[in-house]
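Of the protein chains in this complex, all but one are displayed in their positions.
Chains: A and B, in written order; residue numbering restarts at 1 for each.
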């Protein structure tokens, strides 16, 4: 059975994001990337962590995991509240109208929820 | 399909409660209040945030969202532990025997879980 999981980050806290990325790598190591559908939903101040202009050690991990099929979904409401233009985001991130709606929708589609 | 979500707050932290209320407003703005069943379960020290005698800017939001159908469910165990009489709570809150039981029951009824 295909594993499905959405990880939720909502604070500008690198430790929490690193925990989420680490979770994904452990899941892939254990089950194989081809057997897991993984989304990361970022809302609140966490969207600050995904700016291209502020490359961090984890930025490469985000790009690499995106290449393995992980979807990084950023909340447009949160981006607006913090005046972050979409053009400043890491190229592999996708903006969604409301992070909360994705969190609900994905769970209703059978995704497990994990809050690192 | 009707959206169903339970938001969980368990600390006396206004920022976390405000994030939860903000999530609900974004969900309603995107999907319409009539298309979403929303519960907030508060346990632990978070129950301190719902006292009528300590009105806060967010108290009006709680009343307003209650009017739109959001259920605010407070854990009786937590209220007892903190010596908070039920009569001191905001009028639209409902007391439940155990917050954890609501969190489990609602998810088993198909509610998504979000921890802001």
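Descriptive notes on the structure:
Everything that follows uses one rule, which is that contacts are C-beta pairs under 8 Å (C-beta built on N, C-alpha and C of every residue); 3 or more make two chains touch, one makes a residue touch a chain.
Only a predicted model underlies this, so the values are computations on that prediction, with no experimental measurement involved.
Touching the chain that is not shown, out of A:33, A:97 or A:116: A:116 (per the contact rule at the top). Remark: the residues of subunit A touching the chain excluded from display are 1, 3-5, 19, 23-24, 26-27, 29-31, 36, 110, 112-116.
Panel shows subunit B; residues 8, 10, 43-44, 75, 77, 97-101, 103-105, 107-108, 113, 115 of it touch the chain omitted from the view.
The criterion applied here is as follows: only the chains that are shown with their structure count from here on.
Distance between chain centres (mean CA atoms), subunit A to subunit B: 25 Å.
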